[in-house]
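Missing here is one protein chain; the remaining ones are kept as they sit in the complex.
Order of writing sets the chain letters: A, B and C. Residues in each chain are counted from 1.
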Amino acid sequence: MSSQALSQNQEVFELNLGPQHPATHGVLRVKLVMDGEYVVDAEPVLGYIHRMHELMGENRTWAQYLPNMGRLDYLSALSYNLGYVELVEKMMGIEVPERAEYIRVLTTELNRISSHLLWFGAFVLDLGGFTPLLYAFDDREQILDLLESVTGSRLTYCYYRFGGLYNDVDDDFLTGCTQFLKRLRSRMPMYHDLVTGNVILRQRLVDVGPISAEMCRRYGATGPVLRGSGVNYDVRKNEPYSIYPELDFDVPVYNECDSMARYMVRMDEIEQSMRIIEQCIAQMPQGDIMAPKVPKMIKPEVGDYYHAVEAARGTFGIRTVSDGKNQAYRMKLRAPTFCNLSLFQEASKGMLLADALAFMGSLDLVIPEIDR
Amino acid sequence: MNKATITTQLRALAATGMVDEPETAPAPVVEEVEEGAKKKAAPPAPRKNGLLEVDPARKGVHLDVQLNGDQVVAAAQALDAEGMQLEAITGVDWINDNELELVYDYSYTGGEFFRVVVRARIPRDEPNISTLCDVFPSANWHERETYDFFGINFEGHPQLENLLLPEDSDFHPLLKDFKGC
Amino acid sequence: MAGYFKSILTGTKSLVTGLKITQAEFFRKPITLQYPHEVLVMTPRYRGHIQLVKNPETGTHQCISCGLCQKGCPSGCITVRGEKREGVKGKVLVQYDLDFTTCSLCGQCIENCKPGAIEFSLEYNLASTRKEDFHYDLLARLEEQK
Partner (left out) sequence: MDINLVYMVLFLAGIIGFAALNAAYLVWVERKGAARIQRRTGPSEVGFAGLLQPLADGAKLMSKQILFPDGIDKPLFMLAPMFAMIPAVMILVTIPFGPVGFGPFADFMLVAREMNIGLLMIFAFASVNVMALLLGGWSSKNKYAVISAARAVSQDIAYEIPMILIAITIVMTTGSMHLSTIVESQAGGFWNWNWLPLQGNLFGPVTFIIFFICSLAETNRAPFDLGEAESELIAGFHTEYSSMGFGLFFMGEYANIVIGAALTTILFLGGWLSPLPASIPFIGAPSVVWFLLKMYLLIWTVVLIRWTYPRVTLWSLLNLAWKIMIPFALVNLLGSAALIKILPMLGL
């Protein structure tokens, strides 16, 4: 692409963005070809923290692979845990007790809120505003404290088990959740006043980084990126799993296709996740948290299986091939931001550098998940 | 998106690919698999080409199609025309059959729950298959990743370089005969 | 033209709102913890590295050296060794080493443990410049706790 630009006698230069750069939030590298401040071509270069999780899946038992799930996307680890345990339960035909399902959904949604809050802060940081980051961290810290009190860890959770949970939640946690929701509800208007309504932010986001629904489809983009392009697709609604069909929540969809739409989708998703958590607390039944009969050694039937869940960043899918042994024959992890980032090269053409970085922020990248 | 159209098209595609076998030949894989598991016999023989309608609650997909290697582009075009999106491309190394399997996952984001998986088996010694980049741009990175891990050569790919592995690596870690580096 | 002035006005209003919020936050108390001066107590379920449980009756561990924790560990960071001794039923634990550098705190070992001989500790103040400092001898650690 750079050669093409050069042949048109444009005065272009190459700019190497990353792997150490404040805006890439990790070790992503983007090879930019710039014409002044305009991006002629942007080629993401991946693999700086590639850890070959898929190979690890092939030489560990099904249960031993669980901790890996928390290390793909360290910001919404529980969604990935959920996807994996549900896949294994699907293969083994394990019925999960209802209480466990409610706790799983509750904790996953808490994790989704914390992930979106961190994205919110980091995104505004990309745009040059520092303070909202720390306000968001303040709220996120409450979630981490709550999750720590049940799961024992703050980031890389390993809480779900095949057929249930590691341990039960107590009333303190549930009242803590209720209090937190009350607190976050009172904070959301502040976020909207300070950030959403800000004229500078709107100028930087409205009509910047347009991605059409067709482009999303061609690139396999999912999650808030897709919903910001006016496509009403959420795995929780469209391919229901766990107890999501029993819960009442909306899928926020914006038709503007710009960075602002993606921003608004995530902010609205925080509200919807709060609704889900409230319902989970209200409807949570008493009972066991582990299925009565979970085989000690997981040996799924021969065949291949697929399961998808809605992680904070889009559709997380696992395709696994079992040869009847206690280890997977093949474990494919389909990471949402991998696909979401792949459209960056086409979509960022002709953007200003500042806009391209704002656009990249709006994709909500988590590099360990892209590199796996 | 029309499920019936997709099913018909893919079935026809699978049928044309089968030179020796009649269309009715492939038995439902699920049963075959269960037998194999019960008997603890030698691993089941590789599946024949064909289309299976499987239970999504158990398998996670609705249609499971196995095609010849040269038909995946046609299948992708048929699915693209129906508005499906390519979710992932990956490979499986069937070292005992001396074959590599390519797995293409398609999903539909328009509302209905519909997932299709297209597979193709290619010989392990000559891992060549044509690229989907012209149909789905998302295939670009997925194919580069598969090239990284399996060394599969996607013919016609615009930039078949290592994506996740280091630029100078010459190993393919997901091949079953990979012994660390 | 009216839109031009209106956009300037609404823009200015949003900027003033932002200033009001930050100025109001300025007068509120800090929420951060001054770490070395103030220290948090971990919640009971906090996952520190594992340790041997001390049986209050016998005053020693409950490990039967079955090695299930070692077997179940995804990263192979546990080494358990037991010996046959005369006059004692079963094996006697002689070595329980934990390589904390590779541990991912998943809890597989604790779940696998039938007699409930290991638990998560609440230790989090762990920092060192040497790798060897994270190779724990849990038996010795239990002795120290006495």
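Operating definition for what follows: a contact is a pair of C-beta atoms (placed from the backbone, for glycine too) under 8 Å apart; a residue touches a chain by one contact, two chains touch by 3 or more.
Because the structure is predicted, anything quoted here is derived from the model rather than measured.
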item	value
Displayed chains contacted by the hidden chain, counting the whole assembly	A, C
Listed residues A:Arg204, A:Lys237 or A:Arg275, member touching the removed chain	A:Arg204
Touching residues on chain A - with respect to the absent chain	13, 15, 21-23, 36-37, 124-131, 134-135, 138, 194-195, 198, 200-201, 203-204, 352-355, 357
Where the missing chain touches chain C, by residue	8, 15, 18-19, 21-23, 25-32, 34
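As a working rule, only the chains that are shown with their structure count from here on.
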item	value
Overall pattern in which the protein chains touch one another (line/ring/star/complete/other)	line
Interchain centroid distance [CA atoms averaged], chain A/chain B, Å	26
Centre distance in Å when chain B and chain C are each reduced to the mean of their C-alpha atoms	42
Contacts with two or more other chains, residues of chain C listed in rising order	none
Contacts with two or more other chains, residues of chain A listed in rising order	none
Interfacial residue positions of chain C with respect to chain A in the complex	10-12, 14-15, 17-18, 21-22, 25, 31, 43, 45-47, 72-74, 104-108, 111, 120
Touching residues on chain B, where the partner in the complex is chain A	29-30, 33-34, 36-37, 43-44, 57-61, 83, 85-88, 90, 92-93, 103, 105, 107, 109-113, 115, 117, 136-138, 140-141, 149, 162-166, 173-174
Of chain A, residues touching chain C in the complex	60, 63-68, 70-71, 131, 135, 138, 148-153, 156, 158, 161, 166-167, 190, 193-194, 197-200
